[in-house]
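One chain of protein is taken out of this complex; the other chains stay put.
So, chain A:
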Amino acid sequence: MKKMKFFTNFDREEQWLNEMARQGYQLINKSVAYEFAPAKPEEANYRIDYRFFKTRQDFEDYKALFEDCGWTHVAGTKSSGAQYFKQTGDWGDDDIFSDVNSKAARYKRISDMWLSLACSFIPLFAVLISTGAIHITAFVKPKLLYYTPGLWEMSGSQFWRSFLFETPFAVMRGFSWAVIPIMILVYAAFAYKAKKEYMKSQQE
């Protein structure tokens, strides 16, 4: 079973995974969506770390350490960021972090990731502006975005039919560039949110 969900707080995400396990769904993979397999309902203990790895060897070493400490790596890849662990047995620590700072540092890393993603779109946006791909006409004379011959001389239902038909195309013609700044803003918002979680969790 696949499930789409988006979290900005690791604690809540962990609790949700524990709840899913209680209902008999075991996390087996996470890409864009969470992938669950039916299993015996259980009291599981899921924990999430957030890390990228330079080499496969670094990643293997990381997973080996967690296994040694009683954690099974259930989802996450070398460059996925989020790493999902499930407590293997009833031995070892209950958490993968033993101090406040290292637990909070996850948010610092995820915030940096969102921020660099946002920044990577800035040059693209600059190119769009400098090459004139963003035209001011869209704001001043939106009528020019409609290509249907004689559209503005039509009237009544004929006008509305043609007008509404072309509107999606006109919007795409005039405002498709807006996807880039919107993405920059959305990523920057996620970075800000993670930064706030970072500062909050450091004070706990």
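Quick note on the criterion: contacts are C-beta pairs under 8 Å (C-beta built on N, C-alpha and C of every residue); 3 or more make two chains touch, one makes a residue touch a chain; residues count from 1.
Operating definition for what follows: contacts and distances are computed from a predicted model.
The chain absent from the displayed complex carries the UniProt protein name "PadR family transcriptional regulator", chosen from "PadR family transcriptional regulator", "TonB-dependent receptor", "4Fe-4S dicluster domain-containing protein" or "Cytochrome c oxidase subunit 3".
For the chain missing from the display, the contacting residue among A:Asp68, A:Asp90 or A:Glu204 is A:Asp68, taking the whole complex into account.
Chain A meets the missing chain through residues 47, 49, 51, 57-58, 60-66, 68-69, 71, 93, 95-99, 102-103, 105.
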